[in-house]
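Beneath this line is the structure, given in C-alpha cells, with notes to follow.
Excluded from the complex is one protein chain; the other protein chains are retained at their positions.
In order of appearance the chains are A and B, and numbering begins at 1 in each one.
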Amino acid sequence: MNTTFLEKLVAVQGASGDESRIKDFILNHIKKEQNTWKVQPKIIHGKGFQDTLLLVFGEKPTTAIFAHIDTIGYNIGYDNELIKIGGPRAIDGMELVGRDSHGIIETELMIIENENGSVNYKAVFERTIDRGTVLSFKPNFRENDEFIQSPYMDNRLGVWTALEVAKTLENGAIAFSTYEETGGGSVGFLGKYLYDNYDINQALIADITWVTPGVTHGNGVAISMRDKGIPRKVYLDQIIGIAKESGIPFQLEVESAGGSDGTALQESYLPFDWCFIGAPEDHVHSPDEKVHKEDIKNMIAIFEKLMTKL
Amino acid sequence: MNTTFLEKLVAVQGASGDESRIKDFILNHIKKEQNTWKVQPKIIHGKGFQDTLLLVFGEKPTTAIFAHIDTIGYNIGYDNELIKIGGPRAIDGMELVGRDSHGIIETELMIIENENGSVNYKAVFERTIDRGTVLSFKPNFRENDEFIQSPYMDNRLGVWTALEVAKTLENGAIAFSTYEETGGGSVGFLGKYLYDNYDINQALIADITWVTPGVTHGNGVAISMRDKGIPRKVYLDQIIGIAKESGIPFQLEVESAGGSDGTALQESYLPFDWCFIGAPEDHVHSPDEKVHKEDIKNMIAIFEKLMTKL
Partner (left out) sequence: MNTTFLEKLVAVQGASGDESRIKDFILNHIKKEQNTWKVQPKIIHGKGFQDTLLLVFGEKPTTAIFAHIDTIGYNIGYDNELIKIGGPRAIDGMELVGRDSHGIIETELMIIENENGSVNYKAVFERTIDRGTVLSFKPNFRENDEFIQSPYMDNRLGVWTALEVAKTLENGAIAFSTYEETGGGSVGFLGKYLYDNYDINQALIADITWVTPGVTHGNGVAISMRDKGIPRKVYLDQIIGIAKESGIPFQLEVESAGGSDGTALQESYLPFDWCFIGAPEDHVHSPDEKVHKEDIKNMIAIFEKLMTKL
C-alpha cells in the first residue's frame, strides 16, 4: 500500500469553515492525475459551491460518494483560550499548529480546571494569538505493516478512498463536502445539484467510524446499519446483499448515536438514500487515530464494487 | 364505529426506515377502495418518493394532510442488545416481534441495570438475532364501548383519519410521510412536490397527542396551539375560528415540548403553514396507547370540515 499521497493529504490544514486550501490541494491533484483515470470526470466547483468540489463520471451516474474534506480543530478565542471546532479530544500537552498575522504558530494545549469543576483550554504561547485563528493537530504520520496512525484519518482516508475509486469509476459522482464536523448544509447544495442535474438520489458516505465491541480492527470495512440516523432498509438490504456476494470482508455496525453527511442528507429536503461505510479507527478525534491497513483495502474495494452495482 | 380496518393497520410493521410494507398495504387499500370515493385522487409514489405516498384530489387543492406511517420500535445491536428507534417506553417483559434471516422472532425486552446506574435493554432469545433486525410491539388491539387501546395508535389512527377523510374529499392532498419518529426530511420532499406542482402551502398534521391536565379523554380532538414549534398565529386563528363555528368538540393544547411533521415542515425551507390536530392518548409510546372513541370521531369530523373550509 503506497501511502505517500495519503500522508500529504492529512498534512493539509482544513478545519471546518477553512477548507479553501484542502479543496485547492485536491483539485490540483485531480487535474494532474485525471488523464491516467479510466474516465475523465466533469469537475464542478467555484461560485455557488463554496469550498466544495464535485466530480461527475460518465453518462449514467446513479450513486454519489460523499467524502468530507474538513477536520476538527480549535479556534483562538480571547487571551489564547481555545474553542473547539467540532468535537476534538482535548489532551494536555497536545501539539497544535496554525498561522496568524504575526506568523507561524506551534503551540500546546493546556487544560485548566476551574474551581467550580468546569474546564477551559488554553494555547501555551509567548504572545496573544489573533482572535479566530484556526489551529489543527500537528501532522504526525506513523505506519507499520499492520496499521496507519495519524491525525485526521477521519476523514482524509475517506477522501483518499474516493480518489482511489475515481481511477476506475465509469459512472457515478464524488462529492467532496465541507463543514461536516460542525454540521450543516453543504451536502444540501451538493445533493440538490446532483439530484436536479443527474437524477442521482443514492449516496454512499465514505467516512471513518469507531472500533467498538461489535466492530474491531482487521475484520473488514464497517457498513453502518444505523447511528443517530436510520438509513432506509430497502437501500441498506441492497448494499448488504452486494457486499455479501462480493466476498470482500465487512462488519455490520449498529450504533445508537453519531452522525455524518448521511444524517445531513436525511435531514435535508432531498429524497436521498444513504449509507455510511468506512474503516473503523481507534483513538477517535485525537492526533492518534489508528486504522488497520486491511480495513482500508477493503474500504476501497467495497466502494469500487458498490459504485458499479448500485 | 367499525374498527376492523384500523386493527389491520396497526398490525402491519413499519418502524422508521422500514416503511415499505405499510406503504404497500396502504397503497393496495387505496387501489381497492378508491372507486367508492367521491373523487379519485392522483396517486404519486415510487422513485424520488422513497416509501412515502401522496394523494392529490381535485383541481384546486389548497391544503395537505400529513400523516406519518412509521412507528417507534427497536433495532437489534450486538449480542441481542436493543437500540431504540424513536422514543419507545421500555417496560420490562414487554413483547416484541420481528423477523431475521433465521425466521420469525417473538421476544421480550429485559431491562439490565449496570453498576454505574445506566441501563441497557436486551432481547431475551435462545440465539443471537441478526444485527440491525427491526422489532415492533406485538399487536394487541383492545376495544370497548368507550376506548380503543393498542400499540401504534400513534400514528395509525392519523393514517386511518386521513383515509376516512379521503372518502369524501373533493380538493386537497394527503401525504403519508415516513421516519417522523426519528426526525428528518420526508415532509421536505413531499412538501416541495405539493408546493412546486400545486401551490399548496397549508398543512394539517394528523397525529396523536398526550392526555395532560389541559387535554383530557372524551372532551374533543386537540388543536395544538404550540409544542416545541409555534405555528403562525394568523393560520392558527383561522383554524380555531372554523372549529368554533363547526360545533365539533375540540380542546386547545399548549405545550412547551414535543414535535411532529409540523416542526419538520417549519424547519424546512418551505413557506408552509402548519397545525397539529389529533386525539389525545394515554400511555404514550407504549403497547397500551389508549384513545377515547368520541375523540376519534371528532378528529375525523374536524379534518373533514377543515379540508373544505381552509
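Here is the rule we go by: a residue touches a chain if its C-beta (ideal position, glycine included) is under 8 Å from a C-beta of that chain, and two chains touch if they have at least 3 such contacts.
In this text, all values refer to a predicted model and were calculated from it rather than measured experimentally.
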Q: Out of B:Ser136, B:Thr182 or B:Ser268, point to the residue that touches the absent chain in the complete complex.
A: B:Ser268
(Q) Please identify which residue in A:Leu6, A:Leu109 or A:Val134 touches the non-displayed chain. (A) A:Val134
(Q) Touching the hidden chain in the complete assembly: which of B:Thr52, B:Thr133, B:Asn201 or B:Asn298 does that? (A) B:Asn201
Q) Any idea which of A:Phe25, A:Phe49 or A:Tyr152 touches the chain not displayed? A) A:Phe49
**Q.** For subunit B, the residues touching the chain missing from this view
**A.** 201, 212-214, 225-226, 229-234, 236, 252, 254-256, 266-271, 273
(Q) By the contact criterion defined above, which parts of subunit A meet the unshown chain? Give residue numbers in ascending order. (A) 16-18, 20, 47-51, 75-78, 83-85, 131-132, 134, 179, 182-186, 188-189, 191-192, 268-270
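In this section, only the chains that are shown with their structure count from here on.
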Q.
Between 0 and 180 degrees and rounded to the nearest 5, what angle rotates subunit A's CA atoms onto those of subunit B?
A. 120
Q: Could you put a whole-Å number on the gap between the CA centroids of subunit A and subunit B?
A: 36
